[in-house]
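Sending over a structure as structure tokens; questions will come in a sec.
One protein chain omitted, others in place.
By letter and in written order, the chains are A and B; residue numbering begins at 1 in each of them.
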Amino acid sequence: METLTQEKLAEKFQAKIDADIKIEPNDWMPDTYRKTLIRQISQHAHSEIVGMLPEGNWITRAPSLRRKAVLLAKVQDEAGHGLYLYSATETLGVSREDTIDDLHSGKVKYSSIFNYPTLTWADIGAIGWLVDGAAIMNQVALCRTSYGPYARAMVKICKEESFHQRQGYEIMTTLMNGTEAQREMAQDAMNRFWWPSLMMFGPSDAESKHTEQSMRWRIKRHTNDELRQSFVDASVPQAELIGLKIPDPNLKWNEARGHYDFGAIDWEEFWQVVGGNGPCNKERIEARVKAKEEGEWVREAAMAYAKKHKS
Amino acid sequence: MSTNEWPLWEVFIRSKQGLNHKHVGSLRAADAEMALQNARDVYTRRSEGISIWVVQSALITASDPADSEAYFEPSDSKVYRHPTFYDLPDGIEHM
Partner (left out) sequence: MEHTYKFLLRIGDDSLILGQRLAELCGHGPILEEDIALTNISLDLIGQATNIYTYAAQLEGKGRDADALAFLRLEHQYLNAILVEQPNGNFADTLVRQFFFDVYRKLLFEQLLTSTDEQVAAIAEKSLKETRYHLKHSSEWVIRLGDGTELSKERAQFAILDLWRYTEELFYMDETEIQLAKAGVIPNLQDLKPLWMEHVLSILNIATLKLPENQGFFGAGRQGRHSEYMGFLLAQLQYMQRVYPNMQW
């Protein structure tokens, strides 16, 4: 069989993308497509795993048996989602262990929202409602991403996450229907998590270095700013319904655009947190490294046993 | 890659009696028994299944995408394998 030139292969590849035919693991793909996917999916996987920590912080202190079970199940789901995503990166030829090492060495980032501390129980509500809400906006869009294993992982994740946002909003609603102390707790969480949630969509389109190519490859299907706007439009009425104030004096409905206008995001803060200067960056990575190091002998033991008893 | 990394397994689940096992994803496990249990814990948290198969990923032989035309296109022209290829006289609706 005649070998196709790189150029021809690239052309065929883009034609497939344009026809919305999914790319599968062993298909030919440009090196940069593979690298972009590895970066994006592993960042996404790390975000799920590191994201377990701020919420996990409240499992032992959850205020009722029901809330404890719900929170455990939710954080457990995140472990599952990280696992699905690591599996997707493995189809691109990188092992989970190497991917995780890149997280621990700081080579690959995770969503900077998880560098903020969870200080009160209301933060668990705010994370479920806002942070998961923002994540879901992204993830729903990614169900149609061009790489098959990533798209399939996202479909599964979206299905499972549908309860996450609801349980967060339910916590916030309960607090807002509660005592003065509970309402204050809820508003305080809102004040701290609103802006970082908006930052979750990443830099504005003008600043985002990866957006254009990723859109052409249909890895991304919407721009950061489009998704951010959808999130604001969806969240404002939800906040109003239960009496929470959005901490943004410039927020108002724009009839002509059919969207909410909102104030400028403090990108300086965003870059500081991404750059490692957030309130919990160090603790998050330390916790992950500790789990890996303390688990080393366990993983070794299981392998040693399996080798001894290979039938 | 460290040699202690557990091997990768592919997981297949029968969602209910009467259906085939279907590939749902993969996971890591040191041995087959652990792979089954991990599959139960990872992939059936929401009652997705009643039976699980696991197989080490390394043991799967897959067709090469480069061969896909040679493999699969020849059957496209064998339209006579499909019932719609055949004409039925009026008056016979189902056969």
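Convention: a contact is a pair of C-beta atoms (placed from the backbone, for glycine too) under 8 Å apart; a residue touches a chain by one contact, two chains touch by 3 or more.
Computed from a predicted model, the values in this text were never measured in an experiment.
J.: Using the touch rule from the top, list residues of subunit B that touch the missing partner.
T.: 6, 27-30, 33-34, 37-38, 41-42, 45
J.: List the residues of subunit A that touch the chain left out of this view.
T.: Residues of subunit A in contact with the hidden chain: 49, 52-53, 56, 59-69, 72-73, 75-76, 79-80, 82-83, 86, 121, 171, 174-175, 177-179, 181-182, 287, 290-291, 294-302, 304-305, 308-309.
Methods note: only the chains that are shown with their structure count from here on.
J.: Roughly how far is subunit A from subunit B, going centre to centre by Cα mean, in whole Å?
T.: For subunit A versus subunit B, the centre distance works out to 29 Å.
J.: What residues on subunit B touch subunit A, complex-wise?
T.: Listed in rising order, the residues are 1-6, 8, 25-28, 30-31, 34, 42, 45-46, 62, 64-66.
J.: What residues on subunit A touch subunit B, complex-wise?
T.: Interface residues on subunit A, with respect to subunit B: 1, 24, 26-28, 73, 76-77, 80, 83-84, 87, 90, 95-98, 153, 156, 160, 296, 299-300, 302-303, 305-306, 309.
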